[in-house]
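Quick one: this structure, given as structure tokens, is what I'll be asking you about.
The other protein chains are all here in position, but one chain of the complex has been omitted.
Up next is chain A:
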């Protein structure tokens, strides 16, 4: 033991010096580091102290103590026995004493045994108790384990559910993303469309501007030319007139006032001016040829002209390519000297009808899409057209730009008619509505919702008749704006026409049949006109009643014009060979002498009886 402890002192002091040195080195290094240094130093010194003072002696001292116990016990026994051996002759009392002592120790030992056994029993009891507790705990553990298993299963289940929900969610998300992408694309496309539209509108405006400019320039040039010719003719007129009469004014005065010049010209130069002469002649001509009872004055004032007899045309007097694209509509004015044609090329052309020939007089522009229907007003001063551009347009004959544009329909306008009230017009549209418009306010005054596409309509006194794609002709009362009657038709109604005495209604249907209804006896009297070879060419083929009500005219898909006699119900004539494609519309002049048919391949044909 002494050997072990021999150099404790040096061992103890050495690390102290070492640490001191390291502490001194570390001190200037900084507060934080030195703080760690002293703590680590203390820890190390404590370890070292325990190693040298505690750990080394621990076992030794324990063993020594045990040894001491054993030796004392052995010594006790030895001392007893040795004493017995050595002093054999010693007194019995000593032996007895020894015996007693031994007995006492035995007793003590026995007591110890008993004590120990009792302790064992107690321990066993404790053990048993602990065993029982252990069992209980095990059971609890098992139940807890079961519960855990159950929970785990539930967790799994919930996780599976969550997974399903997640996939569902993901799918929804994917769909949403797709929808968003398509939405974005649609928006981009919408933007492009809008841009395109704006571009187109700009182009249209530019075109319109250039046309207007061109027109005004042309007008100026015309004016210039007229002025020049006037200046020139003035010399020819003036020189003879100034010679016989001194009443004529100076050339300068003549330029100043047109009215005066007009009257004077009329009087003084009646023989010499060929224009005046021809116009007067034309007036007489018309009167003679038309067999019309209404005079020129009457024609202007009272629009209802009556034609006594219409002559069935037999020959084509003129064939001309009237438009740049297909022609959809044709209509004579009530005075029969003016014809209007409207086509897919977005313009209406006015033609002067004179001596069996058509002369281009004016072009009415303003529609942005093809024209579907044309009508002159009863006075012959205005012209109403329906257009594919969802609007109806109204021109005055002297202006090439529209006076009014009636917008409000959501699809193409198929028909536009002047109503019996002169300031109202009625339009029918593919958007299944019929609208009434007030021209003075240029506004829609009434909208009638119809169940079907309206293809055509006509107006009579207080009622409107409209033809529809659901094979029905509906009669509306304009005062109550309600459908008063529905007339059946055989097919989609493509056009309607009413006789000039407002007694008969003609409808053309897609089943290649014209139907004439007597409006005075609703639905009872119905005549059908069919002919082999006659085929209704399109959904907007227009048929007409002749102005005297004796004939019906319609163009067929085979390019021939068919004319039926109403009184016999038979075909009167068939005019073939001029059209090469389906005829879209015909018109019969109010004078009864002309029929014009137009087709999809840009041709217009003027038919007469001569």
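Just so we're on the same page, contacts are C-beta pairs under 8 Å (C-beta built on N, C-alpha and C of every residue); 3 or more make two chains touch, one makes a residue touch a chain; residues count from 1.
Methods note: contacts and distances are computed from a predicted model.
UniProt lists the omitted chain of the complex under the protein name "Autophagy protein 5" (options: "Dynactin subunit 4", "Elongator complex protein 4", "glutathione transferase" or "Autophagy protein 5"). Of A:52, A:368 or A:420, it is A:52 that touches the chain left out of the display. Set against the missing chain, the residues A:60, A:155, A:205 or A:314 yield one that touches it, A:60.
Listed residues A:42, A:122 or A:205: the one in touch with the omitted chain is A:42.
Mapped onto chain A, the interface with the missing chain covers residues 1-2, 4-6, 8-9, 12-13, 16, 19-20, 23, 27, 34-35, 37-43, 45-50, 52-54, 56-58, 60-61, 64-65, 68, 71-72.
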